[in-house]
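Let me give you the structure first, and then I'll get to my questions.
With one protein chain withheld, the remaining protein chains of the complex are depicted in position.
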Amino acid sequence: MEEYIPLLLTKYNYWVYITLMMIGLWAMIAKNNLVKKIVGMNIFQTAIILFYVSIGAKYGGTIPIIQHGPGHGHGAAQIKALAYINPLPHVLMLTAIVVSVATLGVALALVIKIHRRHRTLEEDEILEQLRES
Amino acid sequence: MLHSITPLLAVLASLAAVPFIILLKGRPNAREAVTFIAAGIKLILVASLLPAVLAGGEVEFTLAKVLPGAPLALRVDAFGLLFALVSSSLWIVTSAYSIGYMRGLDEHSQTRYFCFFAVALSATIGVAFSANLFTMYLFYEMLSLATYPLVTHHQDAEARSSGRKYLFYIMGASIALALPAMIITYQQTGTLAFSPTGILAGKVSPVMAGVLLFMFVFGFAKAGIIPVHSWLPAAMVAPTPVSALLHAVAVVKVGVFSILRIITGIYGVDLLKGLDLGMAVAWVAAFTIIVASLIALSQDGLKRRLAFSTIGQLSYIVLGLALLSPKGMTGGALHIAMHAFGKITLFMCAGAIFVATGKKNISQMTGIGKRMPWTMAAFLVGSLSVIGLPPTGGFISKWYLALGCLQAGSVALLVVLLVSSLLNAAYFLPIVYRAYFKPPVEAAWAEGRNEGPAAAWVPPLVTAACSLVLFFYPQPFLRLAQMAVAQLFGG
Partner (left out) sequence: MSEQYPALIVITPLLAALLVSAAGWLRPRLCFPLALAGLGAAAAAATGLLVQVLATGPVTYRLGGWEPPWGIAYYVDNLNAVVAALVAWVALFNLVASYRAVMTDYPEKIGPYYTLYVLAVTGMLGMVVTGDAFNLYVLLEITSLTGYALIGLGGGRAPLASLNYLFLGTIGASFYLLGVGYLYIVTGSLNMADLAKLLTPLYGSLALLAAFAITLVGLWMKMAFFPLHAWLPNAYGFAPAPTASLLAPLMTKVMVYVMIRIMISVFTVEFVLQEVLVGQLVVWLAVAAMVAGALFALGQRDLKRMLAYIVVAEVGYMVGGAWLGNRLGMTGAVLHLINDAVMTFCVFLAAGCIYQKTRGTSFEDLRGLFKKMPWTMAALAAGAMAIIGVPPTGGFFSKWYLIRGGLEAGHWGFVGALLFSSLINVVLFFRVFEIAFFEPSGGDDSHGGHGGHEEHGGAVALAEAPLSMLLPLMAAALGLIALGLATGPLVQKLILPIIPAGLG
């Protein structure tokens, strides 16, 4: 048991993202309201974004803007990659956030269309209507 | 080995007619002229291959190399030419008969009918000329599909259920049995080319060889071996010309011919003899012969009786081939031709009676000989040929079959043949007797001869005459059969 404790503590970012993912997934499956499902979906996507952001971070790292680059009168040899957090996952997540926003937009548009037709956003009521027709 | 495009042209001759038939659908006479021209060209093309093959050569043509070891290729040998000659020559007669029958009954959708008939003929010649199992399977399936609209031509409830049965047996068996058997064969040998010595020898275990053989025999359900036979009586809902050419000649013989190719081209005589599988197939065929003949006895619908008779006669061919003796195999191959001329006569007579009087059942045909003497005369000749009595072509093939039984040393199978011949006589001759020697059931029949449209009753007379001629001069079919068998036995 004891050997797992450091695992839990040092890799807590994984546990956080998995927990968030499961919360989102649960909302998508269990919630009856379509908008709540969409919220769940967003939590799900955000969890993965957090995961990516967290893997780029490192202890003692600073934001990835070169402080003493060639333009500042010092040699390039002095740039220490270890001193900076990894920018790539963060850049990737900019794109992923855009994707997630776009998904949200499409989903909401669809929900509006569904609401116009069924006058409700509760899934069971919609299915009931479809069964009757 | 000769390379020539003629085999391909022979296959395509009828397919090429289809666009013209569709274009001319508003002008029936011109449309039927297209069918005749195509049939004539086809026969000429097939016959033009005869000299080369009789000289001992083979003609081949490769279309496309689709699978390694199994290209889309045609090859004309003696067996294939025999079958192609029978089919293409009878197509001409049937085309004339089709016109008489379809117009006599004022059938609908005649354009569709003639189109698919032409496609079916292409597929038949394709099977006859296939150089390998894959090409044969292609044309076999093409024939299955092209025949479906012909079988269901009437588009009524009965046609629908019969069409279902037809597809269930034919497509079901070919996909579930023949296709996997073919793929396994390919997997084991890397080729599917028909070879006189077979390709499977030494490549599969004895058990596997047996299983595969029966997958093929039952998979090619067009051969109508019990228990995959019951599509044939069902297919009798089709217009009679379809029953005549396709379900007495082309389609069913494609099934038998496929089995012929499996026995001679894939397994080879030696392998089957070595594993004793020939006798196993022979006894399956013998069972079919007897059972089908017994069922035929009890059928009142004339076409149904003919259908069961066909099932029995097809197994004669399979039996002859499975004897694996030179005489038996000659007889089997020859029976493809002889039975074709006899049985097509009988079907065309049945159709002629239906066109002239509207009768379908044997019990209603008592005394019809007064009304339709020529038709019934043709029927008599056809019956004799199928029973195997002289002076008809059927006698010759049965004679060879009987000799083949003795050559293979199986008296029991000879007895089967004889019993079956008696049964054949028992279900055919009473029809003729009742027609000529009993008083007509319908008063109008006594008034004199009226055989309906000439295009419906002349064609059976022609084929009946052919049956008679074939007794005295069974060439070129006998020569082709003997040549093909001689090749198998290394002669």
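Should a chain be cited, it is by its letter among A and B, assigned in written order, with residues numbered from 1 in that chain.
Here, a contact is a pair of C-beta atoms (placed from the backbone, for glycine too) under 8 Å apart; a residue touches a chain by one contact, two chains touch by 3 or more.
These figures come from a predicted structure and were not determined experimentally.
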item: Shown chains that the omitted chain touches within the full complex; value: A, B
item: Identified contact with the non-displayed chain, of B:Met1, B:Ala64, B:Val207 or B:Ala443; value: B:Ala64
item: Contact set of chain A toward the excluded chain (per top definition); value: 25, 28, 34, 37, 41, 44-45, 48, 51-52, 55, 88-89, 92, 95-96, 99, 102-103, 106-107, 109-111, 113-114, 117, 126, 130
item: Positions on chain B contacted by the hidden chain, ascending; value: 63-68, 71-72, 106, 108-109, 134, 137-138, 141-142, 145, 149, 152, 154-157, 159-160, 163-164, 167, 171-172, 175-176, 179-180, 183-184, 186-187
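In this text, only the chains that are shown with their structure count from here on.
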item: Distance between chain centroids, defined by C-alpha means - chain A, chain B (Å); value: 70
